[in-house]
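The next block holds one structure in the form of structure tokens; read it before the comments.
One protein chain omitted, others in place.
We just call them A and B in the order they show up, numbering each chain from 1.
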Amino acid sequence: MSSPTGKSAERATGPGAHAAGSPDTPRGRSRRTLPSPLRHLLFAALGLAAVTGLLLVTGDLTALRLAAVGYTMLAVAGLQLLVGGSGQVSLGHGAFMMIGAYTMTLLVLHQPMLPIAANLLIIVAVSAVAGIAVGAATARLHGPYLAGATLILAVGLPGLTHRYHEFLGGSNGLNIRTAGAPPFLQGVFTDSEWKALVVWTTVVIGLAVLATISSGRLGRRMRSLRDDETAAAMAGVPVGKTKVVAFVIASAAGGLGGGLQAYVLGTATPSSFTLVLSLTLLAALVFGGIGSLWGALWAAVTVVYLQIWATDLARSLELGRNVENNLPVVFFGIVLILVLRFWPLGLHGALTRLGARLRPPTTR
Amino acid sequence: MTAAPLLTVEGLSASYGAVRALDGVSLAIPAGGICAVLGANGAGKTTLLRTVTGLHPSSSGRVLLDGDDITRLPAEKAITRGLAHVPEGGGVIAELTVEENLRLGGLWRSDRRDRSTFTEVMELFPPLAERRGKTASTLSGGERQMLAIGRALMGRPRILLLDEPSLGLAPLVTRQIFGLLRDLRDRTGLTVVLVEQNAAGALAVTDTGFVLNQGRVVAEGASSELLSDDRTRHAYLGF
Partner (left out) sequence: MTHFINLTLNGLATGAAYAALALSLVIIYQATRLVNFAQPALALVAVYTAYTVTGITGSYWLGFAAALTAGLVAGAAVERFVIRPIARVSQLNAIIVTLGLLLVVQGLVGMVWGNEQHGFRYAFSYVGRFAPSSVFALVSVGAVALLLFALYRFTPLGLRMRAAAFHPEAARLSGVRVGLMLTAGWAIASCIGALAGMLAGPPFISPNVFDVVFVYGITAAVIGGLDNPFGAVVGGLLIGLGMSYVSGYAGPELATLTALAIVVVVLSVRPDGILSRPTARKV
């Protein structure tokens, strides 16, 4: 018996759900002739080119926002693999972002000579190890029990910063200065644009890896777990191992997202990794659409821009501090509830359906 | 038999998504009759019962109970008009005790404090009386079916719809249950509709029968006639 949530995830995604970058159009089939890693790298390169173009025509502020979309998307995409892929519902994804962010700040503070690429690789390793620990400890938990345990992780982990005050900086967190654009590019990119570019380069590589995993044997195994654990076990899928591996990959993606966040913002504080962050990540995932990496993109765009618009709106209407501080989260919550009420498959599901309706009917 | 029908179904249709499970079924069950609804797997028998009771929505047609239109009534309301429905497998609530299951059946009645119905059901099914404090999960298949029928009777229905009560039961137990239904009809005038795949057994205890195929009534008549009609038997009933 699979968990009730797993069952519903199955219903929400349908059999054709595929986390690869290509939409399931008839035209997509010809692209499938390319081997999947190559196809995903091609998509990654295209995506990166698009972002670079966007960065060059917009200003610093947009660059920072695009960077936020990037690291949020990577974190959500990791969660996507875990929840949409293997059917394990984690409410503690923010904890892994926190691990990544603190690893980044500690590395910059204590090993300032390391290049950013090395930092990011170390972050992947550290958060993967954390993922192994948590994943192995929780591998036997199912459904709501796993959700409960990961929820506690999300609430409990920030407490460590107070416990190890000298090392982790207590509630003020750790602040760092990260290098901007290298000297020979300083005329081309501003520091913010350069950081956004670093973020997106990492993000598209990360997404290509996730998409490749998801469309390969491991991805199929995970989905078989989500659909029916007992049946998967009888078909020879190593249940415990696959679950832990899914957890580890998700943690690495989450940690990397958090590390990039610290790199862009130059800070890691416990108050950035509250329960609300973890809940928002999961909510955004379902809201964007489970079962497709596109869903992660819509989720990240929504989280970042709803926040900005709501804040702007509250400011322009001069609604007072209490309203201004709380409007973004209320806004997000209401949009979330409405989307799930009227488009149960999330934004991606709604867009796919809209696309199918607009496309002229094809004879097959 | 000229008595006014207690249950009338007129042109009833229902679908599951794009699949049409009932296609304009009409039938009339006389008060005090005991009647079989037969057909192969997927013929629409269960859907017919579920649509009559209001567990499944109808797309067109009417259901009349003693002249009242109950087509749009949800199941929990239809029950209070004197209809009882024992679903496939009995629908016994395994987590509750035998007594709680029975009490539940009569809970909607305003005279629910009156213990006489409970006593009657206990007398009707001695095995249940012995196990009234045990949870229903401990019962055997036959006892579960008895409990399901007993729970339906707790509401003092005028008509009892049964969905495959013989499913998974030994032939001896099936005969006991069928015999009991006939007894009940003879003693209390309860109208019984028996949906069955076990056509031979069902036709042996009923007065009339309807044969469904692909959501339509393809044959109807006195049970004895249906039993002797070789063409219908071979085509739809498989014996």
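Of note:
In the analysis below, a contact is a pair of C-beta atoms (placed from the backbone, for glycine too) under 8 Å apart; a residue touches a chain by one contact, two chains touch by 3 or more.
Just so it is clear, the model here is predicted, and its values are computed rather than measured.
Here the missing chain is touched by one residue of A:Gly53, A:Pro112 or A:Gly156, and it is A:Gly156.
Screening B:Ala31, B:Leu64 or B:Ile93 against the full complex identifies B:Ile93 as the residue touching the chain left out.
When the missing chain is restored to the complex, the residue among B:Glu76, B:Asp114, B:Glu130 or B:Asp183 that touches it is B:Glu76.
When you scan A:Gly47, A:Gly180, A:Gly266 or A:Pro344 for touch with the missing chain, the hit is A:Pro344. Interface residues of chain B with the unshown chain, by the touch rule above, are 53, 55, 74-76, 79-80, 84-87, 91-96, 100, 103-105, 107-108, 112, 151-152, 155.
Mapped onto chain A, the interface with the missing chain covers residues 1, 4-5, 7-9, 11-12, 89, 137-138, 140-142, 144-145, 147-149, 151-153, 155-157, 159-160, 162-163, 230, 274-276, 279-280, 282-283, 286-287, 290, 322-323, 325-330, 332-334, 336-337, 340-341, 344.
The rule is short, and it goes like this: only the chains that are shown with their structure count from here on.
Averaged C-alpha coordinates put the centre of chain A at 54 Å from the centre of chain B.
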